[in-house]
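Left out: one protein chain. Kept in place: all the others.
The block that comes next holds chain A.
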Amino acid sequence: MDFLSEHQPELLPGKRTLPPVQGAIEAPHGTTIVAVTFPGGVVLAGDRRATMGNVIAQRDIEKVFPADEYSAVGIAGTAGLAVEMVKLFQLELEHFEKVEGAQLSLEGKANRLSTMIRSNLGMAMQGLAVVPLFAGFDVDRDKGRIFSYDVTGGRSEEQGYAATGSGSIFARGAMKKLFRNDLSEAEATTLVVQALYDAADDDSATGGPDVARRIYPIVTVITEDGYRRLSEDEASDIARSVLERRLEQPDGPRAALL
């Protein structure tokens, strides 16, 4: 964003410095994001909880955003900074597309996000880290791809499935056992909801499906037709069917032993 840094540098995140503070800063944190590829696309999903210390700061936060027509970002970490980072990222992609008349390559988008995370390193050192998961459909290679990041902006492409956030360890474990190479779109969306359920089961900062308040995970699908967020009804159908099975089998589907 050379233009912005020349004209309105105060709008850019990453230029700010924090005054020295004692201990961790209390701010809402987003928790678990998961992504799964399937032949023809990729699914990106997130739970709805934001926590601040041991308190649930928000029950229905949205943490998965479309970056442009063919990609999406799911955010874990400090919610306020992450949302701003996504907003700027969306702006940059759209701006580039309009000025140049062509879209950035998926690699180009992933690299750009990497630089943005690195510019937040100072804040991350003070406990305000932002660690997104980036997923998109690569129109040149004709497949869905996932990129994960660390706090220093280190980028790595993930094969098959990936997770980020506090519940990611449990989600990853669940996905490892459930993932196959020939998933359909419907199976992939069910898989991410299962993984989020497992994350919520073992991580107190991750929210499970809230049937009473009708708060269900955000599930998005990116294929060659572009970005699509599953409607409230579709998401609730998946979440309810997962929940139904869990009433009989609380630990979820069992993988084969050998």
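Just so we're on the same page, a contact is a pair of C-beta atoms (placed from the backbone, for glycine too) under 8 Å apart; a residue touches a chain by one contact, two chains touch by 3 or more; residues count from 1.
The definition used in the following text is that contacts and distances are computed from a predicted model.
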**Request:** Pick, from "Peptide/nickel transport system permease protein", "Pyridine nucleotide-disulphide oxidoreductase", "Proteasome subunit alpha" or "Cysteine desulfurase IscS", the protein name that UniProt gives for the chain of this complex that is not shown.
**Result:** "Proteasome subunit alpha"
**Complete:** From A:91, A:121 or A:211, the answer for touching the chain not displayed is A:91
**Prompt:** If the hidden chain were put back, which of A:99, A:212 or A:257 would touch it?
**Reply:** A:99
**Missing-chain contacts mapped onto chain A** = 3-4, 7-8, 11, 69-70, 87-88, 91, 94-95, 97-99, 101, 103, 224-226
